[in-house]
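Take a look at this one; I'll ask things after.
Note that one protein chain of the assembly has been removed; the remaining protein chains are unaltered in position.
Entry: chain A
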């Protein structure tokens, strides 16, 4: 259990400027200086007397030194200054007293001698000093002397002087207060039997005089026994009762300490408050009067720790167990706080109690603490007090997990306490209420995180508190943002967050820009924790909470936003939204599809600027889902093939009435708005859809998507470079598709060939046509693919019908060169149309041949040569050796035609490409596997040419 040694300070200082009339400051400094000088002088003589051991002289000098403290003209601050100096000097006097008392027991004499000092202030300081030495020397007098001193201090009613005098009393007696012994600390719950035993063994503070101890012990024992018998009545006695002479012998020593400290605290508090109401000099102006009051308040606040010392003292007493605290200490303190009616004292003392006493005590006395809060001065900052208490409890709960029983009760007490405060204190600012609710939410999360309903209730209270009043201030907005972040940061799980029904209601109270901040934070939380949200219902709620990011509203960023910061914020938001939707998915296909539909609905109201960004990721999510369905169907077929009908772990696709077809319909729908907005992106997406639907073997769908892509190409693309890149892209996509009936495939090939031939720039045309040549010879990498089997059947039908027209059928198995796929599976080749393949090549050569620029012509011819070598090396018969030889001759011929400027025209990269292609042919002629195939290829002429 931690007990703070530091006296708490007033938490919130008044930041107002302290304006003090300069003359007054000057006078104060002068006065302080002169008083200090006088005290220093007396202090010097006092030290000398002490050194010489002259007791009566030193009493006189000390008295002189203390005269300064009689001043009523010093400000509290300056009085403090002087007090510190003088009380420090008094130590010498104390030393002499200790020395003297060793020689002869003259304590009482000194005690009496000192009383002859004529002025009351010096006399009381000296009496306290002497009293402390007497108690130290003879603890049995503790009670008598403490009560005596307390009583005598009443003789100084002046607030400043009285306050410091009592502080001195508290300081001098702090180590002398009887307490339960050290070893007793373990059993702190006020078991009186235990205490009794301990006292019997070795009563504290009786070490110095052994002889007296024996008698003392007997007395003590007697006391304890009597005490025990009367403990019930004793429990109900406060200090006033204890002061009654007749009952004096019935009091436990440690009770003296508690009562003494509480009594001193109460008196000091009264004096402290009265400083505020001191009379100001009558000769000052109204303005000076106001500023003097402010200064006085500030100086008074600085003195709070003097009063607080007593609370620290109480908290340090081992005898103040939970029971003692609850029954005898706290009630008196709270009564005093409530009765004093002073806002500064009420704030300070309440916070100080929370700070100095153990948190465990607070847990058991919460209703008592809360009972006074509504009744405190209207200007007391209740929020600070409650937040402080909450922070302490959270801290305690975190450090001592599972040590708090009945956590619900705690939250309940807070809840009730807060509502009674809001009822009774109409002046409680809304921002304070929000802060309190935020604190309470944190406490609730800490004590019973599983009670989401509590959090939801608090959110609702926040909403209610906002609904009543006008526009939110900046601070209130920040507090609401903090409230919204509290459960988010705590749970770090959006699946829990969406269960908070009132969360979106609270977000909706905020202005748009702040809603965006918290919504973004929400999505980022999901991304940071990688929380998958798999229920459509939850997804709906999630999107409802963060809707400001998805919807086009009046004050959302406009289409032509000029402000760069807002623009980049918008893109950051949409980037996060796009990433986020990949977390919204389920293992269950039907649920996943439902989720996609919900997202699409939300996105559809986002306006064109958002749609451009958000639709592509949604398309990919859908494609992924289609892919998932396909895999599942594959599994299902396998299971059916194995006649294993017992396996029911998979989704039953017929039951949910969902096939990948529906997904493609869905994609088709969401993409309609995109084509005009983003033609290029749409074209690419249509190709992606074609790839996916082809894999599902949905020929009509794949055909539709390919047609759409080509349509976009035709209607929207005007830039020659883009046209070239895209027709190549369409062709190479088509080249991978396998679901088509040869007729349909052929139609699409025609389209690609046609658009390639129409390109405006000749090299583009050549290259695009070369790409088309690959359409007529395809490789199937995965022989087990469903799509492949279908094709095979189709091809055979085709074969019978058009035997003479097309070379179909050829099916060949060939190993791929060096790299082998993990499964080492063979690669299947099949031709579709050799004639058209060669037609493409011939056309490419023809177009290239028309080019005027020799270097470009060579580059294209070498590219064509490489393509031909590709087909040749597949040993498919599509391109034969004589075709290659003819091409090699053509290249040499074109070279010789341009021999004159060959070296100039042929830049290094083209030359290297040519040389490396030649080197490749050479290698293939040597290579065991390709030797036979490459034998007819003639390279002698080229070699000769190179050697030239």
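Here, contacts are C-beta pairs under 8 Å (C-beta built on N, C-alpha and C of every residue); 3 or more make two chains touch, one makes a residue touch a chain; residues count from 1.
What we mean here is this: contacts and distances are computed from a predicted model.
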Identity of the absent chain, which is to be given by its UniProt protein name, from "Phosphatidylinositol glycan anchor biosynthesis class T", "Vacuolar protein sorting-associated protein 29", "Ribosome biogenesis protein NOP53" or "Gap junction protein": "Vacuolar protein sorting-associated protein 29"
From A:47, A:673, A:732 or A:746, residue that would touch the chain that is not displayed: A:732
Full-complex contact with the absent chain, from A:623, A:667, A:837 or A:857: A:623
Which of A:154, A:416, A:582 or A:835 contacts the chain that the document leaves out: A:582
Chain not shown: contacting residue from A:53, A:341, A:909 or A:936: A:909
Chain not shown, touching residues in chain A: 527, 530, 575-576, 578-580, 582-583, 616-617, 620, 623-624, 627, 631, 680, 684, 687-688, 691-692, 695, 725, 728-729, 731-732, 735-736, 771, 774, 778-779, 816-819, 863, 866-867, 870, 873-874, 909, 912-913, 916-917, 920, 923
